[in-house]
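Notes to accompany the following structure.
Yeah, one chain of the complex is gone here, protein chain that is, but the others are all in their spots.
Chain naming follows the written order as A, B and C, and within any one chain the residues start at number 1.
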Amino acid sequence: MTQGEILILLALGAPTLSAVLAYVFHRAPDVRDTVIVVCAIVLAFVGWGLFSQTSAGVPPELMVGEPAPGFAIAFRLEPLGALFAAMASGLWALTSLYAIGYMRGAQEQNQTRFYACLSIAMVAVMGVAMAANLFTLFVFYEVLSLSTYPLVAHKGDEASRKAGRIYVGILLGASVTLLLPGLAAIAYFAGSTDFVDGGLLAGTVSPTVASILILLVVFGAAKGAMFPLHGWLPSAMVAPTPVSAMLHAVAVVKTGVFTILKATTYIFGSEVMASAPATDWLVWLASGVIVWASLVAITKPEIKARLAWSTIAQLAYIIGGALIAVERAVTGAALHMLTHGFGKITLFMCAGAIYVATGLTRIEDMRGLGRRMPVVFIAFLVGTLSIMGMPPTGGLWSKFMLIGSAFDAGAPQLAWAMVASSVLAVFYLGPVLLIAMFPAEGAGPPAPFKRAGGAPGLAVAPLAVTAIGAIALFFLAGPAAERLQALWGSL
Amino acid sequence: MIGLEFLNIAPQRFAEQAPALVVVGPLIAACAAVLAPGRRWAWFLCVGASAFAFWMAVVLASEVARQGVISYAMGGFPAPLGIEFRVDALSAMFALLISGMAVLTAVFSGESLETEIMSSKHPLMQGGFLTCLAGLLGLVLTGDAFNAFVFLEISSIGVYAMIAMGGARDRRAYPAAFNYLIMGTIGATFYLIGVGFLYAATGTLNMADIAARIPTLTSDRSIEVGLAFILIGLALKAAVFPLHQWLPAAYSHAPSMIVVFLSATATKASVYLIIRYLSTVFAFDWQVETAFMAFVLAPLSVAGILICSMQAAVDPEIRRILAYSSVAQVGYMTLAIATATSAGVSAALFHLFNHGVMKAALFMAIGGAAIHLKSQRLSDFAGAAKSAPWTMTAFGIAALSLLGAPLTAGFLSKLRLIQSLVAADWGWAAAVIGLSSLIGVFYVGRIFEVVFFRSEPEGGSAVREAPVSILLPLWLLAIANIWFGIDATIPLGLAESAAGAVMGATTLSPAGAP
Amino acid sequence: MTTGPGNDPRDPQGAAEDGENWREEERARPEHPLSVMLFSWMRTETFLRLFIVGVGVVSLGAVVAEWVLSLQSGEPSKRLIGFYGIFGGLAFALAVLAGWPLGAALRRPETHYDPPQHDKADAAAKGGADE
Partner (left out) sequence: MSELFGMLASGTNPGFVLLVAGVMAALIRPTALRGVVLIGAPVLALLMVLYGPGWGVDAARTDLLGLQLSLYRIDSLSFVFGLAFVVATGLIGIYSLHRREPLEDGAALIYAGAGLAAVFSGDLLSFVLWMELTTLASTAILLSRRTAAANRAALRYFAMHMISGLLLICGVAVIAMDRGTIEFVQLGPMRDGLLVGILDPSEPGGALFLAGLGIKAAFPIVHAWLKDAYPEASETGSVALSVFTTKLAVYALVRCFAGFEPLIWVGAIMTVFPVFFAVVENDLRRVLAYSLNNQVGFMVAAVGVGGELGVNGAALHAFTHIIYKSLLFMSMGAVLLRTGTTKASELGGLHRTMPFTSIFCLIGAASISAFPLFSGFVSKSLIMTSVEYAPGVYIAWLGMMFASAGVLEHSGIKIPYFSFFSHDSGKRPEEAPFNMLLAMGAASAFCIGIGVAPVWLYELAPYREAALEYLGVDLFSAKHVLHQVQLLGFAIFAFLLLKRMHLYPPERPGVILDADWLCRDLGPASWRGIGSFWERASARRARVSEAVDRWRDWLVSQCGPSGWIARRASVSAGAIWTVIILGATLAVIYGAVR
């Protein structure tokens, strides 16, 4: 067994083990939480190992089996997947710490099921990241949909059950009605679903067929929250904040855009993408979504809802980059997955920390909190800058690459939409900072802490780390992009 | 081929008689079961006879795999005068499926009947079951058109009787059985009329002979009319929409045992006959046939898929939900068959097999729960996962399979179906399957939410964990659902070789592609 | 010189509240000697008249000087003699006089841009969005 195979097995095994042990130790919360954290840390190291192996030129591979001819369950890491795996596993380690802090702080019910499902979701994310073909990716994609449903419906009341219905209905519905036929059609046209450098379908399909397939994939991967299949994301905000932070800022939505990115890069390839008329329509749609979702975000008084709509806009950046599908665009899109992941998870964690400490969710109530929770709000500032694409955060670089390639690819509307959305970000995130950190004179005193001592340390430390990470990405974006560009070197 | 060849340990002479033994065994056991001194004996007989049939089916299948088509002259009278049993890969696959399901059903029946039927009637029930089994097995093995009618009726009579026996618990079973009787008889009569037409035109009842003689006849309307009658009759038996009216009532009111068995096999046997007639007796590329499939079978399938999925999505009773879903799934199969391609037939057979596995599991779990819960309302299953975790987890797995979730058998068969439809340039049909899957998300999601996420009613759920004799076959099926979702060698191999036997090799890629 | 309580520029309201004392104190502050020395003579009407005349003389003198200079150098002047002076005076007058119509057209009450008070909570939630 090679080192790569062991790493892949570990990447799937560690969260699986974490899920199982969560049930085994459900009567001993301390042991359970320790086990979860240990598994998460192991996974983070494994994720890093996968990334460094990939970038060292030895992509880990593992063939599990072939359930049906042409459809193999197989894993193979290329730079895009390695980046996603490393990011998800790293953030997962922080999130599990944060989740423990949050869940204990907020005294939530059914914690064991929560952690188990979260762990299974992580298995699915790793599976998606490492998939060697669209079939494997699809399999884990669906596992992710199913395993996160209990997390959304966690509270079990009518509201969260309804949200869960919307969530699973849209995600599963879109994937079985659109992505699955797309998958079958791709397998039919190409004879397999393997991810091939330069595009599996290159030279085999007409622009019309390619258009249909592209539409099936882009809308089928509804986790990417592309209009009009975005409705699940705001409604999923009823879930506990760690879920919003990890899944709806990072894992689930990124799985959606990752699917699209992988498909446009390795299934369609830049030539097919450029020739298909659907690409143009979708670029226009993505541009519209970017602006529209940012505008909607401004109207939302609740912080998590604002962040959710902001996520919808930011995902459209990545989808836009994926659609352009040239080297720089894909690199930028992948980089944006990374930088937005760090930025948004920080913001969500901040929202959660504020909630645990004060019970507040509405922005207008947060006046003056900046003085009382300095770490949280400085992290929030960093996250905001990252979303706006301002230095010194990595968000700048991904936006830089995306905008440049959009202009270059003859899609200036996408670039302008990104500019507009960055400016609108000032208006949907700026007020939070203004109200909290620079309350106008004569405003009332800040709201009291609901919980003695404010947010627990376990809920604050991870967000500080991710904020530092968002800044570090400003300096590390270059190396990361170089790793990604290796993906084009192999052509 | 099927991984069970090790069971083929019978002596050669014995193996040669397998086509007869596989039918005769259950038939004899049926008589014995009726006369059995007690319900336990009847149960043992039932399990034993089913197991024997399964063994013989395995033997048959491996013989078929070895030598291709087996022709067996019943009673030593050779065809065309005698009755010929003609076993090819298609027949062998069905024999395996039917007998395998029978074993599990037989095991399941012990505890299940306990609460549903008064114990004195158990032997009758088991006898009926074995009769039905014998009929179905004969149906898929025989090579004689009229003989097929006989076996069809044998199996049906057993079923009518067993459904009616559910009336002791649920009085709605009586009209259900009566309706089924009427409809089934209409179907059988149509079939018989069709065979009569064929006989009139060709002068033979042996399928192979009919097939051989048809090309020599020029424009004989009676062949075409015969075909129409046969297909309509069989479509009725296979519950093709809108000829399915008998099915939902029968499935929702009959004793669990028979529903488990029927859902996995009975309609499927008729599908077998449809394929048999379309491929072996008539030529698949005959324009009459393609016209029938494109303009009658396909529209009906699509209508059935959509309408019955909708009905399943809103029905309040859990067994009827599953029944409607069955009709929709039959629609999938006939839709794939209607493409008139080898890939389509193979996908249909693959789905047929997987559907049998998942539906049996679903009904078995409901039957297990029904031991303590008299109601069949979905809402009464609220929180069932808490009170009966093992039963309901197996149920959940099968439900996911029905939904077509990855890593379950249902996923692969759905993928295969769509692929075959795309390959036949029937993109719109793939879209229909997608749409019905969307509806499937709703009805399975509905069941899921109730079972797993709704809190238990006051005083706890009435659902209790099923006994081991039910859990065992149930979990066997649940694991099979997962296993066949990860490694589909067995069902896919069976389906491909079955389709290959009647259609030629399967291709799923456009020319030129790797 | 003592420091008044209203010296904090960030608290003009505070200054206004106890403004009376402050005013008194302010009024009481004597004029700076340097100021007396440098600027006090400016306030006389005589000076003003002299100043106007002086400016006029200097300006005209500059025009004359330019004329003399252009005679001396012998080469023809590119522009009219005194062009800069005329232009400057007219331009200045135009700019100042334009203040009348412009002020009428563009001036709004000082509270014009202040956020509406009635839906303060709404404004706070929307933050700067409305601005």
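Heads up, the rule we're going with is that contacts are C-beta pairs under 8 Å (C-beta built on N, C-alpha and C of every residue); 3 or more make two chains touch, one makes a residue touch a chain.
These numbers come from a predicted model, not from an experiment.
Enquirer: Among the chains in view, which touch the chain not shown?
Expert: A, B, C
Enquirer: Which listed residue (A:F51, A:Y98 or A:W397) would be found touching the missing chain in the intact complex?
Expert: A:W397
Enquirer: Give the residue, chosen from B:L124, B:A228 or B:A283, that touches the chain omitted from the document.
Expert: In the complete complex, the chain left out is touched by residue B:A228.
Enquirer: For the full complex, which residue in B:I70, B:I117 or B:M183 touches the chain that was left out?
Expert: Checking each option in B:I70, B:I117 or B:M183, the one touching the absent chain turns out to be B:M183.
Enquirer: Pick out the residues on chain C that sit against the missing chain.
Expert: Output for chain C: 1, 3-4, 6-12, 15, 23, 26-29, 31-32, 34-35, 38-39, 42, 48, 51-52, 55-56, 58-59, 62-63, 65-66, 69, 82, 84-100, 102-103, 106-110, 112-113, 115, 127-131.
Enquirer: Touching residues of chain A against the unshown chain: what are they?
Expert: 299, 328, 385, 388-392, 396-397, 399-401, 403-405, 407-408, 412, 415, 418-419, 422-423, 426-427, 430-431, 434, 437-438, 440-441, 477-478, 481-482, 485
Enquirer: In terms of residues, what is the contact footprint of the unshown chain on chain B?
Expert: So the residues of chain B touching the unseen chain are 178-179, 182-183, 186-187, 190, 219, 224-225, 227-229, 231-232, 235-236, 242-243, 245-246, 248, 287-288, 290-292, 295-296, 300, 307, 310-311, 313-317, 320.
Just so it is clear, only the chains that are shown with their structure count from here on.
Enquirer: So, what's the distance in Å between the C-alpha centres of chain C and chain B?
Expert: Each chain reduced to its C-alpha mean, chain B and chain C end up 98 Å apart.
Enquirer: Report the inter-centroid distance (CA atoms only) between chain A and chain C in whole Å.
Expert: Whole-Å distance between the two chain centres: 58.
Enquirer: Please work out the Cα centroid separation of chain A and chain B, and write it as a whole number of Å.
Expert: Chain centres of chain A and chain B, defined by C-alpha means, are spaced 44 Å apart.
Enquirer: Show the residues in chain C shared as contacts by 2 or more other chains, in ascending order.
Expert: Within chain C, no residue contacts more than one other chain.
Enquirer: Identify all positions of chain A at which a residue touches two or more other chains, and write them in rising order.
Expert: Touching at least two other chains: none.
Enquirer: Could you list, by residue number, the parts of chain B that touch chain A in their complex?
Expert: Touch residues, chain B against chain A: 400, 403-407, 411-412, 414-416, 418-419, 422-423, 427, 430-431, 433-435, 437-438, 440-442, 445, 449, 452-453, 455, 485-488, 492, 508-510, 513-514.
Enquirer: For chain A, which residues are in contact with chain B within the complex?
Expert: 65, 67-71, 73, 138-143, 146, 150, 153, 156, 161, 164-165, 168-169, 172-173, 176-178, 180-181, 183-185, 187-192, 204, 212
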